[in-house]
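Right, chain A next:
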Amino acid sequence: MIWQFDIIILIFLVITAVISLRVKDLLAASMVFGTYSFLICLLWAGMGAVDVAFTEATVGAGISAVILIATVYNTRRDSSD
Partner candidate 1 sequence: MSEITSQYLIDHFNFWVAVVLMMIGLYAMITKNNLIKKLIGMSIFQTAIILFYVSAGVKEGATIPILEHHVAETEQVEAGEHAEGHSTTKASSSHEVHAINPDDYSNPLPHVLMLTAIVVGVATLGVALAVSQVIYKNYGTLEEDEILAKIKAAENDG
Partner candidate 2 sequence: MAEQYPIIVLLVLLFGALFVGLAGMADRRVCFPLTMTALVLAVMVSVGILQRVISGGVIRYFVGGWSRPVGIGIELRIDTINALVLLTITTVGLLTALFSFRRVQEDKTEKTPLFYVLYLLLIMGLSGMVITGDAFNLYVLLEVSSLTSYALIAMGKSRRAAVAAFSYIIMGTIGASFYLLGVGYLYLRTGTLNMMEIHQAILALDGPSSTIVVAFVLILVGLMIKMAFFPLFGWLPNAYSYCPSSTSCVVAPLMTKVGVYVMVRMMLTVFGTEWVFENLQYTQWMVGIAVLAILAGSVMALAQVELKKMFCYLIVAEVGYMVGGAWMANHWGMVGTIYHIMGDAFMTLCMFLAAGIFVKQAGVVRIDQLDGMFRKMPWTMAGFVVGALAMIGIPPTCGFFSKLYLIRGGMESGHWGYVMALLISSLVNAVLFFRIFEIAYFGKKPAEGHGHHVDHSEESVIKEARPSALIPLLATAVIIVLLGLFNSNLVELIERSLQGSEVIGTRALSSKGGLG
């Protein structure tokens, strides 16, 4: 894959990971986590791991984010950290 593309996504990955852990609104954190999953799925598609990327797109960005949001909805949205 094109290494510049690779490096840009990797930097974005770190940024989204940090944001999803620092933002105090859990719904936003779940959404940013979905973005993180989607970015990492792009990265894997670029690396030639298409099956892994497909699984991550469905499982990570899809189901994980949905069940996180379902739990946040049923509990509390704000977090102390």
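If you want to know what made the cut, all candidates are chains of the complex that A comes from, given by their letters.
Assume contacts are C-beta pairs under 8 Å (C-beta built on N, C-alpha and C of every residue); 3 or more make two chains touch, one makes a residue touch a chain; residues count from 1.
It should be emphasised that the depicted structure is a prediction, and the values quoted were computed from it without experimental measurement.
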Query = Touching chain A in this complex is which of the candidates 1 or 2?
reply = 1
Of chain A, residues touching candidate 1 in the complex = 1, 3, 6-7, 10-11, 13-14, 17-18, 20-21, 26, 29-30, 33, 36-37, 40, 43-44, 47-52, 55-56, 59-60, 63-64, 67-68, 70-72, 74-76, 79-81
